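One protein chain omitted, others in place.
In order of appearance the chains are A and B, and numbering begins at 1 in each one.
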Amino acid sequence: MKFSIQVSEGPYNHESSVTAINFVKAAVEAGHDIFRVFFYHDGVNNGTNYATPPQDDMNIQKTWSELAAAHDIDLVVCVAAAQRRGIVDEGEMTRNKKDGMNIMDGFRISGLGQLIEAGIESDRLVVFGD
Amino acid sequence: MSDAKKFMYINRKAPYGTIYAWESLEVVLIGAAFDQEVSLAFVDDGVYQLMKGQDTTEVGIKNFSPTYAALGDYDVNKIYIEKESLEARGLTLDDLQHLVWEDEDEDWAEKDSIRVVTSAELAEIFEQQDITLSF
Partner (left out) sequence: MSILHTVNKSTYERDTLEACVRLAAKGGSVLLIEDGVYSAMSGGNKSSVIENAKDLSFYVLGPDIKARGLGEDRLIDGIKVVDYKGFVELTVSNDSVTAWL
């Protein structure tokens, strides 16, 4: 079965990112496809590579990145939400004249249409948030 | 479109205190371009999103409440309000914005977009959806 996931809260502040990670791992193990994970609201903070969590804690952003690489999962950060919260890729850096970019490997920034498309293309959409 | 999916947006949060209401509306506006069957439900504190007379000038946050009136132009005209949520908050339909749409098939007759439904009716409507987005 084809799944898409929406993550609506930031990592560390709320359990929802970790629940989503555990759900994605279990779905992949059961042989399902993850079509897309869409990060919205403060969920876009899952896509920063500027975080340095303590070594004895889970690195949530890196875990997403590794999951995406291992299972070819499309990780999409909403552009409107990202612009509000300072998640920047190369295109955004150039367009909005920022000094740097902070998007994690495996993530890309795109529009809200990607969430709707995920709903259309997938058999199930599961939302994790507050 | 026969292969259109039914999308339901459930709104349970009041505006301004958190950003969910506004960012939900942004999804609805973008999603309207995809020719799917769209419904919105306002339950619990979500009903406060549609209050008339919102004025945020002294707070400084953008007042997005006029945007709801544009939903009809986006062919978003199935807006369900849970009766029990309204009543629990001492509100009536008169406290909310009057949202309308124009029916192309009936010579652009103006029709109400808002339907007040009971919890039981709304539960049945939820059962008919393919995709439910929660905000």
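Here is the rule we use: contacts are C-beta pairs under 8 Å (C-beta built on N, C-alpha and C of every residue); 3 or more make two chains touch, one makes a residue touch a chain.
These numbers were taken from a predicted model, which means no experiment stands behind them.
K.L.:
Identify the visible chains that the left-out chain touches across the whole complex.
P.N.:
Hidden chain contacts in the full assembly come out as A, B.
K.L.:
List the chain A residues touching the unshown chain?
P.N.:
Counting only chain A, the missing chain is touched by 1, 3, 8, 15-16, 19, 22-23, 25-27, 29-30, 32, 124-130.
K.L.:
Identify the residues of chain B touching the omitted chain, counting contacts across the whole complex.
P.N.:
10, 12-13, 20, 43-44, 82, 84, 119, 122-124, 126-132, 134-135
Note that in this section only the chains that are shown with their structure count from here on.
K.L.:
Report, in whole Å, the distance between the mean C-alpha point of chain A and the mean C-alpha point of chain B.
P.N.:
Here chain A and chain B have centroids separated by 27 Å.
K.L.:
Taking the touch rule as given, give the residues of chain B at its contact with chain A in the complex, in rising order.
P.N.:
Residue list for chain B touching chain A: 5, 7, 19-20, 23, 26-27, 30-31, 33-34, 36, 130-135.
K.L.:
Which part of chain A faces chain B closely enough to touch in the complex?
P.N.:
For chain A paired with chain B, touching residues are 6, 8, 40-41, 80-81, 111-113, 115-117, 119-120, 125, 127, 129.
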